[in-house]
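Here the complex is missing one protein chain, while the rest keep their positions.
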Amino acid sequence: MTAPHPRPAQTLTTSRLEALSDGVMAISATLLVIDIGRVRVGEHEKLLRAILDNWPSYLAYVVSFTVIGLIWVAHHGMFDRVRAVDRPLIFSNLALLLLVGFIPWPTQLLAQFISDGGRNASIATAVYSFVMMLIGLVFTLQWWYLTRHTDLMVESVTPAQVRRSLRLSWVSPVVYASTIAIAFVSPYACIVVYVGLAVYFARGPSARALVVGGQSAPESGGL
Amino acid sequence: MTAPHPRPAQTLTTSRLEALSDGVMAISATLLVIDIGRVRVGEHEKLLRAILDNWPSYLAYVVSFTVIGLIWVAHHGMFDRVRAVDRPLIFSNLALLLLVGFIPWPTQLLAQFISDGGRNASIATAVYSFVMMLIGLVFTLQWWYLTRHTDLMVESVTPAQVRRSLRLSWVSPVVYASTIAIAFVSPYACIVVYVGLAVYFARGPSARALVVGGQSAPESGGL
Amino acid sequence: MTAPHPRPAQTLTTSRLEALSDGVMAISATLLVIDIGRVRVGEHEKLLRAILDNWPSYLAYVVSFTVIGLIWVAHHGMFDRVRAVDRPLIFSNLALLLLVGFIPWPTQLLAQFISDGGRNASIATAVYSFVMMLIGLVFTLQWWYLTRHTDLMVESVTPAQVRRSLRLSWVSPVVYASTIAIAFVSPYACIVVYVGLAVYFARGPSARALVVGGQSAPESGGL
Partner (left out) sequence: MTAPHPRPAQTLTTSRLEALSDGVMAISATLLVIDIGRVRVGEHEKLLRAILDNWPSYLAYVVSFTVIGLIWVAHHGMFDRVRAVDRPLIFSNLALLLLVGFIPWPTQLLAQFISDGGRNASIATAVYSFVMMLIGLVFTLQWWYLTRHTDLMVESVTPAQVRRSLRLSWVSPVVYASTIAIAFVSPYACIVVYVGLAVYFARGPSARALVVGGQSAPESGGL
């Protein structure tokens, strides 16, 4: 914010990009609730039963809201260390937001078909994994770009730290890619992996990097 | 913002967390209107009648919008006194936002079934109370955590004041928990309690604490 | 923002209240588009015809978006002159936001019934006018409160200027109240009045007051 050094030419400070990103992430997360949908109760059916039968919707809501929360954490972990954005970062960030804004759709697909079992459940889960893998890849791409343009980073960050972030950023797309295959064996196993990945990032270096806030190692890695 | 003392290591200033939280609260409150739904008028029905028959939707909208407004007041009452957030606060705050973003769903459930009477009305009201109780418990958890980490608070706040906020933060989850039981006696009685709780917080020490803004006792307590 | 004088005790600066208000207004305005709904084309119907037949939806969208835009202008016209908010202002502002967030509902009602003609069109228009009248009354209430608490205003504002704003703030609720009656004569005449009121505020002292930004007379009045 108050960096004593001038930002590189042809760049923009990050505050507006962060404001737009925070907006899209907040809206996308909150729109998830729309797809939970109304509980329909038949003539002789019990409401509590109908509410409980709706469990895939709640599960999908919690998983996707958590993922968006972790994307927000990872995004700030990155842009806390970036002091200026140039055109490739602006447009890769718009691609990231396009994918984040899309999350409610695969979420609703997952909620609709996970309890169907069979091939439909596998395909819905694979589509969900595919979208998440793409999001992870955009983060990897951005970290790779930053290893090449370390002048865009705040001064306290060393090139070795950026390279470390790049390596860590591979975890998320690789794990999500593997769940595309796992989906055809067991969609529920994918849910377990999603939750495990969330716990890993919530406990792991990505979150730690965020809260360190640039005063220490920029270990933030991808999703 | 301009605290003369450095923030503790491994922490983050609160401004971004507040921006995301304000976004989710504003969106969740405004999404409530989507569930009011279209008025359907039959062949020989009068529109005014149909509009008036829709009263549970308006009631649910007003109750939930007010609750979200009070959560916003309580949230600022807390983070006005917090000068830095660490990982447990970031993730408990994401849990809070997950629940706040979920509010439109129990609200629509309440609107749909409160006028049905009988068991369905009780269950819908109990579910609503349950979600609100969880939100209150997250606030209590956060105040409890802050009593253990007073270095995260702004300097003018004394440990005694934080403990007082913790005690006050129990009001909301305890009252909402009690309405889970009351729902099975009279759902309408729950609405009365919800309104009473809103009035209590609007008039009471929670709101007073907010407007004092850290210059006086941090009495802010939970929802 | 950087007033050299301390804010009064028991108050809060206005920045957060404005951020929440901007959020609710932006969301409410943008949600209006959801109610325009899909165009349905029958077997032998032409799409262009179906799109044009949907005109009440576009009209209602434009009228309500414009009204929310003017509310935003009036809101900033007020809070540019307010340097601190106390509890009554916070809660009257939440009431304002509750009503602004509700606007998509009467808008959709208007779009649905204005072209029906007869009593339904009158009732839908009257409901729309009623909600807008309530919004105007909250502004009037706030200006009245500010005439009693001029210490909450920025220093350059004189009590006479606040009283002038209070008088101007009556225009909007009085005009909207009159359209409740007009709706039962001619709903379309109400639309003409809505547009006229928008032009009046866009050209009139309210907008002028906004752009003057506190350096001149605070003529901002209501909606």
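By written order: A, B and C. Residues from 1 in each chain.
Rule of thumb we're sticking to: a contact is a pair of C-beta atoms (placed from the backbone, for glycine too) under 8 Å apart; a residue touches a chain by one contact, two chains touch by 3 or more.
None of the values given here were measured: they were computed from a predicted structure.
Trainee: Considering all chains of the complex, which shown ones does the missing chain contact?
Mentor: Those shown chains that the absent chain touches are A, C.
Trainee: Please identify which residue in A:Val41, A:Val62 or A:Ile123 touches the non-displayed chain.
Mentor: A:Ile123
Trainee: Need a quick check: the contact residues on chain A for the chain that isn't drawn.
Mentor: 9-13, 16, 19-20, 23-24, 27-28, 31, 34, 85-87, 90-91, 94, 97-98, 101-105, 108-109, 112-113, 119-120, 123-124, 127
Trainee: Take the complete complex as the reference. Which residues in chain C touch the chain that isn't displayed?
Mentor: Interface residues of chain C facing the absent chain: 18-19, 22-23, 25-27, 29-34, 36, 38-39, 41, 46-48, 51, 61-62, 65-66, 69, 72-73, 76, 202, 207-208, 210-213, 215.
We take it that only the chains that are shown with their structure count from here on.
Trainee: Give the fewest steps needed to get from chain A to chain C, where each step moves from one chain to a chain it touches.
Mentor: Contact-graph shortest path, chain A to chain C, evaluates to 2.
Trainee: Using C-alpha centres only, name the chain that sits farthest from chain C.
Mentor: Looking at centroid distances, A is the chain farthest away.
Trainee: Superimpose the Cα atoms of chain B on the matching ones in chain C and note the rotation angle, 0 to 180, in steps of 5 degrees.
Mentor: 90
Trainee: Measuring from the mean C-alpha position of chain A to the mean C-alpha position of chain C, what distance in angstrom results?
Mentor: So the centroids are 37 Å from each other.
Trainee: Quick one: chain A and chain B, Cα centre-to-centre, how many Å?
Mentor: So the centre of chain A lies 26 Å away from the centre of chain B.
Trainee: Residues of chain B that contact two or more other chains, please.
Mentor: Residue numbers touching two or more other chains: 19, 23, 27, 31, 34.
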